[in-house]
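Before I ask anything, here is the structure I am working with.
One protein chain is absent from this view; the other protein chains keep their places.
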């Protein structure tokens, strides 16, 4: 039986991942300017450990390794985690990357099946280990990320509902004192590259909007209640909790539609 | 006791509740209503227990807190169970609101509430009670809807069926622990 | 992903060229029965196969030559299945039968037109251009749409036809308007088909039809959305959509007597010179591609437009009447389907607002009931979901397969229901016959007994034995009467009132089939006679042409008989035409049932 070999109207998974990586380039450049070659080393090590973990998982599940690795999911996760975690503690970075990919992606059956986003999981793991040494506000990095996100949006590759929900809630909560969150690079990274992922969010636009808003509310209420500085880990934990709610949101918002 | 421990405990309790449900298709169709019903029942029992504690305080009854808490939670669970049995036996059976499960939930979710640091003022304790039951209902609803989604995941063979919920519960518990640790 | 994902911009229209005569033609005998033999020489326009059923159409020789083979051949269908086909080797002389233009066409009835189109081999979407059942039963349509919309990527065949043959298309439409008498005749065309619109604008002003330029994006050009957007509320139940190529061929067939033997095919994609090619039916795909210049790199051959087409494994396959486009598409590395990543793009682009990801899951798990719940029936199979899927899942193919499975299951279910009704009615009929027989016997016995008794009374001398005999016979009669009574008393043989209509339909259907069979027999006899006469007339080789005409006429006659029989069947469906006998029967059954009920009620009351 044939499969449709016809024209494609949208980029494939691999090309999507490539473009998401491209959108991260300004942020990487800024960090390189700030940290120097250490960043490159961290990027390299994280990527290698991500690929190893992905390959190991695939081998254990007896799947073809190369066709999946070349899709670039693992590389994207590794780069995101490098930008989120301190580059000073390389072993922690490598360990968190590898463990997150092995446990949160491969255990659940690879990309598309991963109910919980590995980047959020990796960040949470790191947060458990080193609560206080995560990077804080970094304005140039934030601007670079914002630029990358806008570029993705312009290319039509960003599923914008969930990030929009988050940003809306943060803006509404400005009187409570959530303004400093907007300067956190972790918030933008998670919003633009983690919350726009399909497999860990609800599938309907309405569900995604609710997901983003709920994540924002949870994060802001916790951050303002406790005045703890690491918004990234809090948001990551909220995202994980809400990812488990995604099937519920799907059930509530997804309907076969009107019969004609 | 603090929230960092209490919230993961709720995850475990919710998973327990879910696994005790029968695994036939009728039960699967009723999973979400059953989860919400159990969450509401737990809310009723916790609110009732807290209210009775306040009442006991105003009446001047002096008992060790542990004994009082166990008595109040057991009492409210049995009260609710008998009321449900009296008023709507059929749907109660259908939704799995068995008295042993009510008692378990009442004790496991209710007792730690008395020892949380927020239990100092009446308003904060009410707030903690409402929040934790809301979270518990959410968790029950999550476990009711997760299996349908997990079916579509390419999980390894040794993680099929109810076992697939274990890693999910672990991850949720981890997330809640790190959130709860911030609250305490 | 926005709803208005842009399809690749339409390329400027390609030139029209004529395909040189291929070395071999592979024709598909779609629903038709061959009436030539292997080795026979046939002339251009000669009848090769005649329609075998309602969905088939005749096939004519596209050029003169020899029949090389008759039998299953791979056809230009998904998976290239083996279907009845015919291989014709052209001899290059292109010797044609004279065309007989019918000047009497304004007098044709819609049904006669439909039959003539079937015999001329003019096909529409499913079977003959005008469905026979529709032509036989329907009143003049309120709205007739000629669909010239091409908004699927790469298609240009209809635009080219309009550009080159606008006047002929206009004549064909005028012909259809004259015979079918639609209240409104509309030619629908897409905004982007500029040259074709210009060609038509000048013509439309003076004609009885309207030009409708539609602007909506891709699937809006399908028949169903077109009908929805163009038909006014009161017209929606009684309108028909016809493809442009078929209408043009119908014009040629009716006005000039030329059977449908060629069509315009767009050859595009990665070929060197994309063009529209006028090709004989049955021309091998390879010839068409060679005419446009094959690309140097690896490529796949696709039959159909850019979104709905399917790959052909073999390029020796001949084109057929539905081959509007051939594409050579550059091979896109390996198309390995990845698991669904729940991006939701398919749901946001779906023109029917379905949830393709849910549908895909249930279809791939063979959960067709769930797929129905997610509205598989509303899928227009436009292929947009497949085209935007980043995981390259075969969504369209899965939906096509599942829809067909569903359709098949529905057909089986309705056939089973009909069989159950007929079986129950048969049981009821047997029971009734038995009863009637018993009743008749009982009556006769009673009469005889009475006669005997009279005789006895007349001749008292021989009383003893006669009385015994009479007694016995009376007893037998009584027993039989009792038996008959008992059988009448038996419940559950009475059919419900709802079967009455069905019974009437069965009777009518039976009559129709008998008529059809008789007509067939008559036609066959006529054909045989004609053949004999022809053979006697001219034993030499030119016997083909007159015999053919006779045969054709016989076929037309048969088809008309067939159609009229169908019509009577259709009209007889109404309860008014139910025959008296059946009515009485049903009344009796109902009375019996009522009596039984009364008896039961009485029994209960006694208790």
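For reference, chains read A, B and C in written order, and residue numbers begin at 1 within each chain.
As a working rule, a residue touches a chain if its C-beta (ideal position, glycine included) is under 8 Å from a C-beta of that chain, and two chains touch if they have at least 3 such contacts.
One rule holds in what follows: contacts and distances are computed from a predicted model.
Missing chain, UniProt name from the options "Multisubunit sodium/proton antiporter, MrpC subunit", "Urea ABC transporter permease subunit UrtB", "Electron transport complex subunit RsxB" or "Formate dehydrogenase (Quinone-dependent) catalytic subunit": "Electron transport complex subunit RsxB". Within the set C:401, C:435 or C:448, the residue that contacts the chain not displayed is C:401. Where chain B meets the omitted chain, the residues involved are 30, 33, 36-37, 40-41, 43-44, 47-48, 50-51, 54, 84, 88, 90-92, 94-95, 122-123, 126, 130. Annotation for chain C: contacts to the undisplayed chain at residues 53, 55, 75, 77-79, 81, 83, 126-127, 286, 289-290, 294-301, 311, 313, 315, 328, 331, 334-337, 394, 397-398, 400-401, 404, 407-408, 411-412, 415-420, 422-423, 425-426, 429, 506, 509-510, 513-514, 517, 520-521.
One rule holds in what follows: only the chains that are shown with their structure count from here on.
Looking at contact counts per chain pair, the maximum sits at A-C.
Chain B and chain C have Cα centroids separated by 62 Å.
Averaged C-alpha coordinates put the centre of chain A at 31 Å from the centre of chain B. Of all residues in chain C, those that touch two or more other chains are 339-340. Among all residues of chain A, those that touch two or more other chains are 109-110, 113. Per the touch definition, chain A reaches chain B in the complex via residues 60-61, 103-104, 107-110, 113, 115-116, 121, 124, 127-128, 218, 222, 225-226, 228, 233-234, 236-238, 240-241, 244-248, 250-251.
Considering their complex, residues 1-2, 5-8, 78-79, 153, 300, 302, 306-307, 309-311, 313, 327, 329, 331-332, 334-345, 347-349, 352-355, 357-358, 373-375, 378, 383-384, 386-392, 394, 396-397 of chain C touch chain A. Partner chain A is touched in their complex by these residues of chain B: 32, 138, 141-142, 144-146, 148-150, 152-156, 159, 167-168, 171-172, 174-176, 178-179, 182-183.
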